[in-house]
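Some chains have been omitted; the remaining ones sit where they do in the full complex.
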Amino acid sequence: MTRYGPMYGPDVTFLGVPPCTVTEPVTYTDADVVIIGAPFDGGTSHRPGTRFGPSAIRQACYLPPDGSRPSLALRVDPLRDLCVYDAGDVEMFAGDIERSLAALESAVYAVASAGAIPVVLGGDHSIALTDATGVARRHGFGRVSLVHFDAHADTGDIEFGSLHGHGQPMRRLIESGAVRGDRFLQLGLRGYWPGPDTLAWMAAQRMRSYEMTELVARGLDACLSEAFGIATDGCGGVFLSVDVDVVDPGMAPGTGTPEPGGLTSRQLLDAVRRVCYELPVVGVDVVEVAPPYDHADITAYLGNRVVLEALSAIARRRRDAAGGSPWDPTQPLLDAR
Amino acid sequence: MTRYGPMYGPDVTFLGVPPCTVTEPVTYTDADVVIIGAPFDGGTSHRPGTRFGPSAIRQACYLPPDGSRPSLALRVDPLRDLCVYDAGDVEMFAGDIERSLAALESAVYAVASAGAIPVVLGGDHSIALTDATGVARRHGFGRVSLVHFDAHADTGDIEFGSLHGHGQPMRRLIESGAVRGDRFLQLGLRGYWPGPDTLAWMAAQRMRSYEMTELVARGLDACLSEAFGIATDGCGGVFLSVDVDVVDPGMAPGTGTPEPGGLTSRQLLDAVRRVCYELPVVGVDVVEVAPPYDHADITAYLGNRVVLEALSAIARRRRDAAGGSPWDPTQPLLDAR
Amino acid sequence: MTRYGPMYGPDVTFLGVPPCTVTEPVTYTDADVVIIGAPFDGGTSHRPGTRFGPSAIRQACYLPPDGSRPSLALRVDPLRDLCVYDAGDVEMFAGDIERSLAALESAVYAVASAGAIPVVLGGDHSIALTDATGVARRHGFGRVSLVHFDAHADTGDIEFGSLHGHGQPMRRLIESGAVRGDRFLQLGLRGYWPGPDTLAWMAAQRMRSYEMTELVARGLDACLSEAFGIATDGCGGVFLSVDVDVVDPGMAPGTGTPEPGGLTSRQLLDAVRRVCYELPVVGVDVVEVAPPYDHADITAYLGNRVVLEALSAIARRRRDAAGGSPWDPTQPLLDAR
């Protein structure tokens, strides 16, 4: 059986890492990480275009696609220190969300089953359902906590007559038991959705959602530390889901449902770094990059750097776990390592 | 039962014509024309965004939305000389093409059954299947010919594992018998799709497809006249389907699958006018206007003017049929009428 | 007499709130807030386009225009907890600033006289003159303080030979006595205008202007608290005027006179919230959103959210005044209220 091809444009891997084929585990038996493209925007409630997200995130870089990216900040080369493959895109027809999500879930589960961390490039946030479920099927339902950066809670019930869509995956995940409500951490919420009924449902699940006001009033770092304590309480793994709209639309315009008042790009990168350095991450997705609404690729660049930041921190965590000295954010760049 | 609302943004009617409710025929018993929005891009094979087409086409005008547009060229006011309503949008979830198309077909059929001409604002071209079928259910399968302006034949079979999508509606229409293959007229085709198998299938159906080369070599007007002869041979009505990508992408960039070398906007407007003035049009759709790829609304304006041109010619045809002197394109604007 | 219609495009109300007619007070006797569009850019000294600001601000949202927006942060639904109407646009011909401003002042005064808070959507900042004057005519000249977020002082004298324009309204307001100079609070000024003479005039009026350097050095919150003390000293009401260019143009590009080095969107939203929660606001305007220079509607979204934030805080202030427990920014989102 042949490799999944790209849905849109040429068959390009993430910054030049080697390709693999999801349906042939032998092609990635030694993988630490497998990247999967989910070029799907059929679940978007407003501006479409995330179908081109995987392609844009893979390529958004001014450096050559040579499968190497030495991190200045973390002093690792995530694409070399880790064994990273790119499985290409899952075929996901926008007009059939159920079939598309099922196909993606199979791919994620295959990767997780092979012992690798799936990193899924969206696509709209509908895919968080399958991304986290695919991982949970491997690590145990209720055994993986979820750290979720987003402007929106994504806990809607039925919208446009469907159980599926980019505003609903988090509810489905809790309903199915894949993720425990009280191990569900949301950061960056703001704005005017959802309404009281949904918030009541969320509270009943004992979710922990940090609205921007709380993040500003208490400090992002303090809230992260608190959330990390919850995330690791009784869970062996963490799934990280990053909706790029958690960043202020003034800095990340290429997205479908922009909500002013978000994090800066710097804050998101630092937060992602902390999650992946301090927690046992077993799966990642980066979603809602919508190139048609982007300018000069700045949102695509941000998506690319979120992936690299996550991988760098995972690599550094492993190095430190193997006996390295812990990472010190105040260390000057050129000091001996 | 209440009126169909808009899927995106406020409830705006086409240039201010009065609203109606599809499910309540009493609200449009006197209608000559009912406009229906089909905000669906789940069937797009490449660039999405046509979900915002209905909203853009309805509003793209620098004149006030007052329900009046006196045509300089045809000396009618199509929005006043005809009784035109706007039924708003059909709810069409991008992630479920089958349910979406079914909902649209019901609406189109209801309007046609009431004796009005449905004018459907797409949306991607997947909807041509339901638009023409809804009309054919009223006028008789095989009794309505189809005049189709497009860069693409849209006669694909299965794509992305689905029978439905914006590259396939014309095949489905012929297979079902809704439209006879030998009463299917295509104008403006060009480029590198479809391949020989599909072309052979089309030839076997006895379709008549005018590639741009033929239109240039023989002249657009001669080809149109020839096509009109076929269209009215044994058919009591004509469905006009206008894919905005028939115009050169240099003049109409806001579309999903641009193919260089098309008509000018002027040519399309003149051709639409001839179709609607010379033929018994019983249904219209205008599709593939994709606002995220547009610039300064020029493609949306073109979509709006295609609708107005069609309605103006229908109005003039009716006036002349009622005893007016026939329209003369060389008559000076300010000559007595 | 009929309702003011829109100047540009269809007659759409702010996020779907009910319409009213300014000249018929019976249509808004129970109003807490009346929104007024001021589609005027005839007073702009540089990039025009704010004439499309009211339409853009009203519609910039990915949620349906259903007249409901439950605030996550403040736990109120400003569009339901308050009685909010939208009076549509005042007709303001760009080529005649004097007549246009007079028409707007009448509308603002009518709303204020009915006991409602006018919220004016600009439009260029010329309108601040009439917005604040209209309110002061109701509450008493010199009895309303002005809290003004802006990159520019807008205290110019004569420009382009005219007393009116978007760089001069604040001078006119003080000269007329509508607002006391020593109850005029400006936040976010920066850059290279005005020059010493105008600054001397401002100092002589005892205005209190916070340049960005001071806001950064002392902290925005400390400065706000200080300003609030001045604003309420002897004034029974506060007019809030928000020029969107107070935000850094990197985050809010859709404006006419961008001045780098401004607030973040998050800072502005938090500051607007504090003004409307802590002070007795009697009028609001949000100006200088210029859609032709915007990208992906991000500046329009910001304008929309500034309005919602103001209304939410007003609603919460009223609820707390009626006996509710005071708002606590550190309270987790899902904690019982």
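Remarks
The letters A, B and C name the chains in turn, as written, and every chain counts its residues from 1.
The criterion applied here is as follows: a contact is a pair of C-beta atoms (placed from the backbone, for glycine too) under 8 Å apart; a residue touches a chain by one contact, two chains touch by 3 or more.
Please read all numbers here as calculations on a predicted model, not as lab measurements.
The complex is a homo-oligomer: 3 chains are shown here, and the full assembly described by the structure file contains 6 identical copies.
Here is the rule we use: only the chains that are shown with their structure count from here on.
Using the average of C-alpha coordinates as each chain's centre, B ends up farthest from subunit A. As for how the two copies subunit A and subunit C face one another, under half of their interface residue numbers coincide.
Of all chain pairs, the one linked by the most C-beta contacts is A-C.
Averaging C-alpha coordinates per chain places the centre of subunit B 44 Å away from that of subunit C. Subunit A and subunit B have CA centres that are 41 Å apart.
Put simply, the C-alpha centre of subunit A and that of subunit C have 38 angstrom between them. In subunit C, no residue touches two or more other chains.
For subunit B in complex with subunit C, the residues that touch the partner chain are 5, 9-13, 16, 59, 64-65. Contacts from subunit A toward subunit B in the complex involve residues 8, 41-44, 46-49, 51-52, 91, 93-100, 126, 160-162, 164-165, 292-293. Chain contact summary for the complex, subunit C toward subunit A: residues 62-63, 68-73, 77, 247-248, 250-252, 264-266, 269-270, 295-298, 301-302, 305, 308, 329-336.
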